[in-house]
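Left out: one protein chain. Kept in place: all the others.
Here is subunit A:
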Amino acid sequence: MTRMTRRELGRLAAGATVIAAAPGLAFAQPANPIRIGYSMSLSGGLAPNGRSSLLAHKIWQEDVNARGGINGRPVELVYYDDQSAPANVPGLYTKLLDVDRVDIVTSSYATVMIAPSMPVVMQRGMAYVSLFGAGVNEAFKYDRYFSMNVTGDDIRSTYARGFFEVAAKLPTPPRTLAILAVDNEFAQKAADSARFLGRQRGLRIVYDRSYPPTTVDFAPTVRALAATRPDLVFLGSYPPDSNGLLRAISELRLSAQMLGGGMVGPQIAAVQAQLGPILNNLVNWDVYSNEPTMDFPGVRAFQEKYRARAAAEQVDVLGNYLQPYAYAQMQVIEQALARVGKPDQAALAADMHANVFKTVVGDLKFGASGEWAEPRNLLVQFQGITDGDLEKYKRPGAKVILYPESLKSGELRAPYGAPA
């Protein structure tokens, strides 16, 4: 009889452990999961919104898997960081489809990241639900494209409508309009809408300028704008410059009957904390507010889960902006898949065109171009803001909805620049 050394015994034990564990490991693997692939901006300029969207997606995944998956199949998310660089996107989507062989693809956040994925997605005939793209399908005209964005397919005649509808109710009818927008796609579309609708309502445009995204000192621009003494000021800006603009406006004490319009930034918790009372009476475009009129089924539960994890994940702590829409983006896929039963792209697209989707941002239906059939641009006003404390944004009353009428939760306070 040969004697076994201690080392041989160790090897045997390790081998036996692996063999014993193997069936268990195989059993623990989810059975044929539905794989949803996308790129997401987890670093670079779009990362703050990209990372919070990813958290919303993960919460949806956990919710779905806790309910037993879709048609009994668990859901698996396959995602890569696109670094906010559009040039990375085509390669990543090709990898998702050819190497990872995902069943469904969905999009990263924002137009500049959605557009580069379109040629690859179209080539494979995938049904595609995008997140916060503005007019992407105007160029591609892809019949399997669907957009999770409230702007609809006619941004020019709908985006700034709320601003002018509310302005029409001012005690003194406005006669002059100033427009200032950053040189980027979304802000320029917003400014174009303000120009078009302002002229339509007979307003005299006394100031109409753009500024480069690299601008840091807004004092000269705001002085020039203030010199025209406009009744209405429509601003199209992005997060870094929204801060600079509003600070310059506050320091130079610019006042107008209504000021705001199409600023991206005041929707974000960090900006709200930084600007505090400067936001008071600002009238701005938005997509979500914790008002009773937007208490859609599931949205509170989602926000509770999101807020519980947001600080640890170092993302927007409120989740009052695109986060519910990111969750709803996945709900659209979930409901279409549940009805179709398999990832048949043509059938999924047909289902998305035909049905109403019940989501945490309300019921929605897609139009022929893939945008929302009914645009739902909100116009909100910050009211009673005295400090940068964020707790108030979790309750109704801090961000009151003025437009559309169906979601209205308060009355306009004018002018901007008046004490809180």
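Keep in mind that, in the parts below, a residue touches a chain if its C-beta (ideal position, glycine included) is under 8 Å from a C-beta of that chain, and two chains touch if they have at least 3 such contacts; residues count from 1.
Definition applied: contacts and distances are computed from a predicted model.
A.B. asks: Pick, from "Branched-chain amino acid ABC transporter permease", "Methionine biosynthesis protein MetW", "RsbT antagonist protein RsbS" or "Acetolactate synthase small subunit", the protein name that UniProt gives for the chain of this complex that is not shown.
C.D. replies: So the chain that does not appear here would be "Branched-chain amino acid ABC transporter permease", according to UniProt.
A.B. asks: Out of A:P33, A:P86, A:P277 or A:G298, which touches the unshown chain?
C.D. replies: Answering carefully, the residue with contact to the hidden chain is A:P86.
A.B. asks: Check each of A:S52, A:S130 or A:N184 against the chain that is not shown and name the one that touches it.
C.D. replies: Reading the full complex, the residue touching the unseen chain is A:N184.
A.B. asks: Tell me, which residues in subunit A touch the chain that this view leaves out?
C.D. replies: Within subunit A, the residues touching the omitted chain are 42-43, 80-83, 85-92, 94-95, 97-99, 112, 115-116, 118-119, 122-123, 139-140, 183-185, 188-189, 210, 212-213.
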